[in-house]
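Before I ask anything, let me first share the structure, which is written out below as structure tokens.
Yeah, one chain of the complex is gone here, protein chain that is, but the others are all in their spots.
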Amino acid sequence: MALKTEELVLNMGPQHPSTHGVLRLELELEGEVVKNVKPHLGYLHRCFEKHAEAMTYPQVIPYTDRMDYLASMYNNFGYVVAVEKLLGIQVPERVEYIRVIMGELQRIASHLVALGTYGLDIGAFTPFLYCFIDREKILNLFEITCGARLLYNYMWVGGLSHDIHPDFVRLTKEFIPYFRPRIKELNDLLTFNKIFIERTANIGVLPVDTAINYGASGPVLRGSGFRWDLRKNDPYSIYDRFDFDIPVGQGLVGTVGDCWDRYYVRVQEMEQSLRIIEQAIDNIPDGDVQSAIPKRIKPPKGMVYSRVENPKGELGYFIISDGSTSPFRVKVRAPSFVNLSVLGEMSKGHLVADVVAILGSIDIVLGEVDR
Amino acid sequence: MKNPQEILEILKAQFPNLEFQLDASLPVETFIIADAMAINKISNFLAENEELLFDSLMNLSGVDDANGTKVKDEEGNETINGGTLSVYYHLYSTKIGHKITVRVSTARENPEVESVENVWKTANWHEREAFDMFGIKFLNHSDLRRILMPYDWEAGYPLRKDYKNPEFYQGMKVTY
Amino acid sequence: MGLLDKEFTDGNIVIAKADDLLNWARLSSLWQLSFGLACCAIEMMATSASHYDFDRFGVMPRPTPRQADVIIISGTVTLKMATRIKRLYEQMPDPKYIISMGSCSNCGGPYWEHGYHVLKGVDRIIPVDVYVPGCPPRPEALLEGLLKLQEKIRNESLVKKTA
Partner (left out) sequence: MFEWLSDLTGNQILAAFISAALPVAFIVPFVIFAVWLERKVSAHMQDRLGPMRVGWHGWLQTIADFFKLIQKEDIVSSEVDKKFFNMAPYLVFIGSYAVYAALPFSNSYIGSNIDLGLFYIIAVSGLVVAGILMAGWASNNKYSLYGAMRSAAQIVSYEIPTALVILAMVMFTGTLSLAKLSDLQTSSFWNWYIFGGPDWGWSKLLVLPFMLVAFLLFYISSLAEVNRTPFDLPEAESELVAGYHTEYSGMKFAMFFLSEYGNMFAVSAIASVLFFGGYQSPIGYIGNSLGISWLVPFEQVFWFASKGIFFVFVQMWLRWTLPRVRVDQLMTLCWKYLIPYAFVNLIIIGIISLI
């Protein structure tokens, strides 16, 4: 009798320590080599789009919080920018500045979770906790502003739910010099660790044209070496006033577009976010943050596709208005959803352990993938 | 950089047999209305043409236009007969920097649209989502299954305006 | 059948002391299934992280349900996930406990009305010991929930309760 080999199908998830939530991956393996990856989504499908159709425009904001729950501020941001475009209203300068500061703080917080859990995927437990310590400091800043730690409902159409706390500026200024050395510490502990580099360099290489064809955005696209950031390429709010760089993957330790590049882009982006906050924090003009909030939000018949640079990538809101107080249709172009579709392409021919590394480097949030 | 009007002219010149329309009546965004059964060809052209180079599909969304006749039965459940379902394509060119929205519409009773998966890979999951939520069938799609809802979901397509939620799913009560 | 599987009809001093020891062991060493669902999972992670430190109470994350004592349902339970949660619960060895964390798993939370794919309350499929309200609950609230669970375990007994 001749020996025959069989492909082994391995189910990862929905309960698995490193699927970052409730994703299920069906791996077709030959030995430990991955032949094919089939992601199965929807374990956290919370019907956001249906809710958006049933709620009025301001009522949708808390639901946007719950999509990418690691970057709630930015989800608010994207939504209110879209609705403001539909309404055609201009928000006060003070609101714009505070939004940008909050958005960038949120970007740092979100990247901290991404980097920490990425360490966890590779097997290093301690960086994860160090990242959470720093994230906790940012959450404190949010908490004194709006009272919530995770889901803020802070940005409203035309304004903000609260003005900033009198101590906010001082505490934020204290945070910046505290955090810079911590980035260096993270680099020493994890980024330039020999084993970490061995695990992530040359793994899951994503060429630029494939990335664009798959619609990848954010650090995944930038990791492939494409200088693309909506804050610069399609500016919204007041991002055109600030001076910052767009870090891209350069293949410092391996090939351009590998896992390490995507990881390192995030590390560098935290630094750039600090720069934006530094420039913005001293220039917050005075004013009333709620002056531009319309009494009744009833946009004219029309539609808008508006996109912002969420920490995960391009977050787009496609809103169709039928002239009533609630949207006719809201479709969210979730960056994680689109970025995740590249996984199969990237992980073919790698080992099981690499699939974990690649998935971690995409940095998905299941709330956003499934909505 | 081309504006929608110019893009429309280019499309009309390329495909003289097909009908195109520019809808600029709505504020904020104008879009081109195209034929659902030719969208693959059109997309290919949009992506390849030297002047257009739409290499990135930002978003693909299904929409229930709810423009048919609404019928109420005795229990007050509303169903919509006739009318259309639409698919919106938001395209962007990373090389040139212009964008365009394309809309195709298809009959609600048997919604069929050509797939654009072979042009932009990202359309694969977006189209599966539109199928899952609206029941729009994408022809020549490689793997048209439900994506978010369970594979054995039988109660219809949840984002249609006349969707009715079932009472039970696998023995679990769904309603509050 | 071991000693512990039998039901004692009336208490005595030996059982009372054994109760104390076993309950103490159970409540001080609640190993949690490392399993997150949604937003609340992030707060659960924050609770395990340095600032709040779940480990102080002896809570240690275990990746496999076979070695876990408590499962924290942290987030929205969708219909697709519900069957899996039930299976996870069934895979855990007795005695096992459930903390339902956050409004979504308590009752459906903000998704109660239009959530066509959301299970309105995890207690429709598995028995819940402690409900922690909030959307999401703060880490302090989760710690309080854990303390409540410990209190509940402390009052358990081998003796079958009458009436």
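Each chain carries a letter (A, B and C) given by its place in the written order, and its residues are counted from 1.
In this text, a residue touches a chain if its C-beta (ideal position, glycine included) is under 8 Å from a C-beta of that chain, and two chains touch if they have at least 3 such contacts.
These numbers were taken from a predicted model, which means no experiment stands behind them.
Asks: Could you tell me which shown chains are touched by the chain that is not displayed?
Replies: A, C
Asks: One chain is left out of this view; which of A:199, A:312 or A:371 touches it in the full complex?
Replies: From the options A:199, A:312 or A:371, the contact with the absent chain belongs to A:199.
Asks: Check the options A:258, A:354 or A:368 and report the residue that touches the missing chain.
Replies: From the options A:258, A:354 or A:368, the contact with the absent chain belongs to A:354.
Asks: Which of A:115, A:190, A:338 or A:358 sits in contact with the chain that's absent?
Replies: Within the whole complex, the residue contacting the unshown chain is A:190.
Asks: Considering the entire assembly, which residues of chain A contact the chain that has been omitted?
Replies: Considering the whole complex, chain A reaches the absent chain at 8, 10-11, 16-18, 32, 119-126, 129-130, 133, 189-190, 193, 195-196, 198-199, 351-354, 356.
Asks: Touching residues of chain C against the unshown chain: what are they?
Replies: 4, 21-22, 24-26, 28-29, 31, 50, 53, 55-58, 60, 62-64, 66-67, 69, 91, 93-95
Definition applied: only the chains that are shown with their structure count from here on.
Asks: Indicate the whole-number Å distance between the mean C-alpha point of chain B and the mean C-alpha point of chain C.
Replies: One centre to the other, that is 44 Å.
Asks: Distance between chain A and chain B based on Cα centroids, please, to the nearest Å.
Replies: A distance of 26 Å separates the two centres.
Asks: Two or more other chains in contact with one residue: find those residues in chain A.
Replies: In chain A, residues 42, 45, 47, 50, 370 touch at least two other chains, as defined above.
Asks: Where in chain B do residues touch two or more of the other chains?
Replies: Correct list: 148-150, 158.
Asks: Quick check on the complex: what are the chain C residues that touch chain A?
Replies: Chain C residues touching chain A: 33-39, 41-43, 45-46, 49-51, 63, 65, 75-76, 78, 80-81, 84, 88, 110-111, 113-118, 135-136, 138.
Asks: Which of the residues in chain C end up touching chain B in this complex?
Replies: Counting only chain C, the residues touching chain B are 79-80, 82-83, 108, 112-113, 116-117, 119-120, 124-125.
Asks: Which residues, counting only chain A, touch chain B once they are in their complex?
Replies: 41-42, 45, 47, 49-50, 53, 85-86, 88, 210, 212-215, 226, 228, 233, 300-305, 307, 314, 316, 318, 320, 329, 331, 333, 337-338, 341, 345, 370-371
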